[in-house]
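Shown here: the complex without one of its protein chains, the others still in place.
The block that comes next holds subunit A.
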């Protein structure tokens, strides 16, 4: 099972060449990060995930907010250099923040990038299972951060947060969310245009399911919100029904939903949302609040 997406060796070489070159401030191009649209959430991928949230080293993803964690089994020398290295902005107190917003299945990262200036003080993490797509978003964030830093040096206006507050991780959110997040850590979770998995026997692969909602409720704090959007009406009904039926969630009233800035961003700024708009498709939104724990 050769698994590279590139059938054409010329294209593939171009892709490799592009990704090798130092991309300091150039935004990446999607065509160099192609990958099939779906991944099997049940299979083993070569994933990196911490044993527990306490073991997570966030400094690779949010270097402006976290100091490098030294792993217990590491010998001191190999790490010395990296410890001092990544201080990008000095005006933030390190290790005081935690990720509070997660975009599950963030795809090419459109939502992340729009959310970044909207919540400049909040750490936002995108999770994506497809490796190439993750690499694209990572390069995109790096480029945006570098652009922002250059602008700052030149005294120009920069976007609040300078894109230091968004990060992307390759991972399987259906299996490993509790490895990344503690109980009640998150305030918002986004599920934008998830894989519809039409066939009935594939329904367990859907990102919203009765059993998974218990995990999301564990990770979300009381009052936290789950945002869903899809262009597939069936899936919308399925997600809304499962959230409605789940004792830990209540639906956001229509007006509150429409006033929510995140809903606006979700409708217009996700990559998939733009595509649907181009094709003049419908978009279905449903948002739910996590209620207090039962006593």
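Observations, loosely collected:
In the analysis below, a residue touches a chain if its C-beta (ideal position, glycine included) is under 8 Å from a C-beta of that chain, and two chains touch if they have at least 3 such contacts; residues count from 1.
Everything that follows uses one rule, which is that contacts and distances are computed from a predicted model.
Missing chain, UniProt name from the options "Ribosomal protein S2", "tRNA (Guanine-N(7)-)-methyltransferase non-catalytic subunit trm82", "Nuclear pore complex protein Nup85" or "small monomeric GTPase": "tRNA (Guanine-N(7)-)-methyltransferase non-catalytic subunit trm82". Within the set A:151, A:175 or A:267, the residue that contacts the chain not displayed is A:175. Considering A:12, A:68, A:151 or A:204, the position touching the chain not shown turns out to be A:204 (whole complex).
Touching the chain that is not shown, out of A:40, A:150 or A:282: A:40 (per the contact rule at the top).
Listed for subunit A, the residues touching the missing chain in the whole complex are 1, 3-5, 35, 40-46, 51-52, 130-132, 172, 174-176, 178-179, 183, 199-202, 204-205, 209-215, 217-218, 246-248, 293-294.
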